[in-house]
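My structure is below; once you've seen it, I'll send some questions.
The other protein chains are all here in position, but one chain of the complex has been omitted.
The first chain written gets the first letter, and so on, giving A, B and C; residue counts start at 1 in each chain.
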Amino acid sequence: MSGIFGAYSAVKKTVLEEVYLGLYALQHRGQESAGISWIQDGSVASKRGLGLLHNAIDQKRLADGEAYNAIGHVRYVPLESSRLQNVLPISANYARGPIAIAHDGLITNLAELTRQLEQRGAIFQSSTNSEAILHMMAQKSHMQPIDALVDALRRIEGSYALAVLLENSLVAARDPYGFKPLVLGEREGTYYVASESCALDIVGATLLRDVEPGEIVVVNGKGVKSLRVRPEEKCRRLMHCSFEYVYTARPDSIIDGRSVYEARKEMGRRLARKSPCPGADLVAGMPDSGTIAAIGYAQASKTPFEMAVVRNRYVGRTFIQPTQKVRELGVKIKLNPIEALFKGKKAAIVDDSIVRGTTAERIVSMIRSCGAEEVHLRIASPPVLHPCRYGIDTRKENTLAAVRMTLDELCRKVGADSLDYLSEEDLTAAVGLPEEKLCTACFSGKYLEDEEK
Amino acid sequence: MSGIFGAYSAVKKTVLEEVYLGLYALQHRGQESAGISWIQDGSVASKRGLGLLHNAIDQKRLADGEAYNAIGHVRYVPLESSRLQNVLPISANYARGPIAIAHDGLITNLAELTRQLEQRGAIFQSSTNSEAILHMMAQKSHMQPIDALVDALRRIEGSYALAVLLENSLVAARDPYGFKPLVLGEREGTYYVASESCALDIVGATLLRDVEPGEIVVVNGKGVKSLRVRPEEKCRRLMHCSFEYVYTARPDSIIDGRSVYEARKEMGRRLARKSPCPGADLVAGMPDSGTIAAIGYAQASKTPFEMAVVRNRYVGRTFIQPTQKVRELGVKIKLNPIEALFKGKKAAIVDDSIVRGTTAERIVSMIRSCGAEEVHLRIASPPVLHPCRYGIDTRKENTLAAVRMTLDELCRKVGADSLDYLSEEDLTAAVGLPEEKLCTACFSGKYLEDEEK
Amino acid sequence: MSGIFGAYSAVKKTVLEEVYLGLYALQHRGQESAGISWIQDGSVASKRGLGLLHNAIDQKRLADGEAYNAIGHVRYVPLESSRLQNVLPISANYARGPIAIAHDGLITNLAELTRQLEQRGAIFQSSTNSEAILHMMAQKSHMQPIDALVDALRRIEGSYALAVLLENSLVAARDPYGFKPLVLGEREGTYYVASESCALDIVGATLLRDVEPGEIVVVNGKGVKSLRVRPEEKCRRLMHCSFEYVYTARPDSIIDGRSVYEARKEMGRRLARKSPCPGADLVAGMPDSGTIAAIGYAQASKTPFEMAVVRNRYVGRTFIQPTQKVRELGVKIKLNPIEALFKGKKAAIVDDSIVRGTTAERIVSMIRSCGAEEVHLRIASPPVLHPCRYGIDTRKENTLAAVRMTLDELCRKVGADSLDYLSEEDLTAAVGLPEEKLCTACFSGKYLEDEEK
Partner (left out) sequence: MSGIFGAYSAVKKTVLEEVYLGLYALQHRGQESAGISWIQDGSVASKRGLGLLHNAIDQKRLADGEAYNAIGHVRYVPLESSRLQNVLPISANYARGPIAIAHDGLITNLAELTRQLEQRGAIFQSSTNSEAILHMMAQKSHMQPIDALVDALRRIEGSYALAVLLENSLVAARDPYGFKPLVLGEREGTYYVASESCALDIVGATLLRDVEPGEIVVVNGKGVKSLRVRPEEKCRRLMHCSFEYVYTARPDSIIDGRSVYEARKEMGRRLARKSPCPGADLVAGMPDSGTIAAIGYAQASKTPFEMAVVRNRYVGRTFIQPTQKVRELGVKIKLNPIEALFKGKKAAIVDDSIVRGTTAERIVSMIRSCGAEEVHLRIASPPVLHPCRYGIDTRKENTLAAVRMTLDELCRKVGADSLDYLSEEDLTAAVGLPEEKLCTACFSGKYLEDEEK
């Protein structure tokens, strides 16, 4: 999971600080590393680092730079590969000049591509997906960079949203299934690409449109041009990631034309109708991810919504790791239910999803300690039963609570009086996109590959 | 404004990590510096630093320490005195042994006390209030430490909640008016004092009771003993800070017996009745401080509550300082209204208070840019018209929006269709404490001193 | 052991950077912490930190400041008290205004003074000698600061060289025995005090003279004034530290009128005469402390001098702590003898002193591994048999090699073919001061106190 952002100023304004702000708005998509690359004197300059954006990149130093063409990246890196070499954007010089790539997604045929590239002499200095794209382009150095990029993308399987920095242009590309979101914005002659529209808002840009599945958008001094990885008519089969609407994206983003907030609230409303909690005194969301669905649930069930579980605002800034001595305090460090609201009450708790069930178990137990009479857990998405193959970090199948237990077993494990999920139909309807345009593989197990066979 | 926390384990368990966690729960009371002091081999050891708790103190190193008696402090330090010498707890050795003090509040006769102490030979190495208390005790070195502390507190005017670390005891004290909150908790033989009950929750302690106004609680190997700065019967005139309920405290804290969440929601409810917004499509709170009052407002006015203004979760971790180039983007970095919720709608926006009015103005303007038809601003406390003399950092009188403008002028300035405040009566009623027990000086101008004359 | 430096510009030039440079020249006198204090807007401002000067104080930030009156300090702090509170200068405000003190030396009646001060209400926030001086002055707040300082110094026993910063003056003082060096310099209307004259050189100042034993020099807008701790005629009994000439001071310093370089070379010359090494092929010094004596030894014995043991120039910058795996490599990390020079040769190795004998043993062994035929060790000072009571950190008596072993035993332990020391008479003669003016207590055991009884 990553956030990408790019800016190209046709009016030659410096865009470095705006790229920084854009990444800042996308920080929720990746907190483990951040990087910004830009064109300076005909080659790529970069600032990259581990940690949150402000740890990774010194904003003040950046603001000193000047560049009208730049891209940036925030990334969730699994711990084991959290090395500086793997921080994106990746950049290089090749026969056709400087290049840098920021990538959100997962190339599913990476091993095969790597083997082929190495056979032809490629050396891999990182373990990133993006380096393979660089090599594919470099090994077609007789082509123009854009053509080489199109050629490379045609060889890639899996998911991608890309921002590619070339000497005189900025390229955005989205895989033919549209797994990963990518939008195009503009403000006073400067063009932007971003994983989510909330990053356009922060720089005051207008959302022009989504980059279309299978589309390659080239921005340069001549304006905006559109190419295709695959002809549009062959991109009818879309697979927009439904988990973006459930959890990943910020609620103030609009993805493929749908407001994430509206989708999430509708999930809550439909959950209330499918699985009501009659007589509940209050509805509370698990902060922050369950809050909006909880509002929808409360509205549809005409039950008072309360911010009844308080999240320490400083969590995440500090990554407190309790030592063994206080391990049992666990989730209390992050979340605290308000006794005055729960005491003697029947509560409906809404969360966006259950992965391993550990957090749910602790929260239910904490709420019971507050003297709640009944605690009913409602999940605003279907059970997660399958791993994601396209870039969302869900756990291995055998760690998924819904795989390992029946609904009743899981309900008992988390200690709730009742437990229910949203149906796939309701999820699809809540997002408001046709069923065939939404990837629900993690819920349904219907993977693109299986289907296409 | 500060947060204080102390722990004394009668069963000789080490408490350093719990003090760290307690401060973590109180981080909202002060982000500029943090410190922890404990007794080790008969003298005081300390870790202190600038910034958020995790920047100021290395949690891992701390966890290596061993101490069953410790206090900690988080502090809002005005920038000009943000020097390491001023970070609390302050500690010293004097004729009666080691001592450290953590202090929340403001000594109003500090200048006079300092003069007297210096005349008798005191040297001041910091510009903290707490150093004066140390000197008062030291200049009565013929007395037992506890007696010297009582004697010192009797000479102090103003507000204080104190945690004092002595070689074999932990002392908590609260000024006779009870301006500043202070609670007492216990868990398996370890006693805790804390500015707010949410810090007891994080260490799994039970809230025993508030330290009473004018009370001095001494915890040592023999148990808990209570002394008085001033006889209880003379502490009838209480002045609990009403701003704690409005803004300062965490909603999951219970202060002087009242749930902060309940008080805040009731402020919203009463605001809805006093100043309704008929025909509003939605009620939204200014995050995070206006959210709970907005829920109350929405419930009382039977209008849908929405989390319609999104706060960047990473704000504060990063202190992004936009340079001139992007200055106009301003408050967008922190807050983003959701267009889908506001477009063509009539919105009631609830905030906890208005100080200078700048943020309100920007937010209203942002919401209008989303296409809102009408924006009505409701403030869940009375106009702030007077500076606080007891430790809350409100601006100088002439910067206060409500001082400089009439209600109409302010409404026009912020660009709202209407603007209204909560009344003092409603504030008092919402908190649920008798009027005479609540300090509302910043709203009413009724200061303790004026009254006592 | 410490280095102190102060500057007062009568022509109101800013002196902060010069104090920084002065400390830089005195870095050899203390590497564990550094601090600078100056008068700014009528009170003391300070920068202090642990480590070498450039780690402790950000030179660039300092250069931004403005002050024409400032003092600084570099310090050897024993590890156990290496806390930020103990970094000098210590500063405070007291009844007579701001004050800061930098101190080199050891107050021998500190415990008694502390007891008295605490009885009168003093609180000790550090474990430094200097804080007691502040308290003595503060408890005489009816006196002018200078008078209070004189009064305080009269109560102190032990050694001191002081730089005291007052609001409108800079004071330098030296104990009546002149244990610790202190010089006075001037350049274009700015006056300087420094532990050693090499620090005057770095700022281009002229050495005016030594501060005299028992003298208090006050520099202010009216010029330079001299007071006395004790009348000059009562300061006939001087005790200049002979170890300054042997080891502590930089060779380019002039202390009490004697060139340290010349003294050290003369020690080598006299050592050659007292204890020659006939037939030696080369003379080498143990770098860096034995080098100059070795040159003298070589010149007097007409034997070639060689830089035959190479010291890694980066030692000290890095404090490499080999783990167990490479512990046996030991002293090789720091020193490396040159095989080409030692192979088949008879070598005389000159060092300034032997404390525990461990380093000598390793070096001799390394030189033998180079194939040296004979290794003769010559020490350019008498055996260290007694601990220093006045501020030099020599080890406890029972760790001193010369205490624990006879000359023969020690010679065998270090593995040398012969071993000899300089005599006390020669040491005194080499320094060139009358015997009665030189403290040789660490060699002779003749302490001031014993004598005065």
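Methods note: a residue touches a chain if its C-beta (ideal position, glycine included) is under 8 Å from a C-beta of that chain, and two chains touch if they have at least 3 such contacts.
A quick note: this is a predicted structure, and the numbers were derived from the prediction, not measured.
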Omitted chain's touching partners, listed by label: A, C
Touching the absent chain when the full complex is considered, from A:134, A:150 or A:283: A:134
Given C:67, C:122, C:198 or C:384, the one touching the chain that is not displayed: C:198
Per the touch definition above, residue among C:73, C:250, C:345 or C:368 touching the missing chain: C:250
Which residue of A:92, A:110, A:208 or A:355 touches the chain not shown here: A:92
Touching the absent chain when the full complex is considered, from A:12, A:61 or A:120: A:120
Residue of C:305, C:390, C:421 or C:443 touching the missing chain in the full complex: C:305
Where the unshown chain meets subunit C, residue by residue: 14, 17-18, 21, 24-25, 27-28, 52-54, 59, 63, 198, 201-204, 250-252, 254, 259, 261-262, 288, 291-292, 295, 299, 304-308, 310, 312-314, 316-323, 325-326, 328-329, 332-333, 336-341
Residues from subunit A at the interface with the omitted partner, ascending: 84, 90-95, 99, 118-125, 134-135, 138-141
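Assume only the chains that are shown with their structure count from here on.
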Subunit A-subunit C separation of Cα centroids, rounded to whole Å: 61
Where subunit A and subunit B are represented by their mean Cα positions, the distance between them in whole Å: 36
Set of subunit A residues in contact with two or more other chains: none
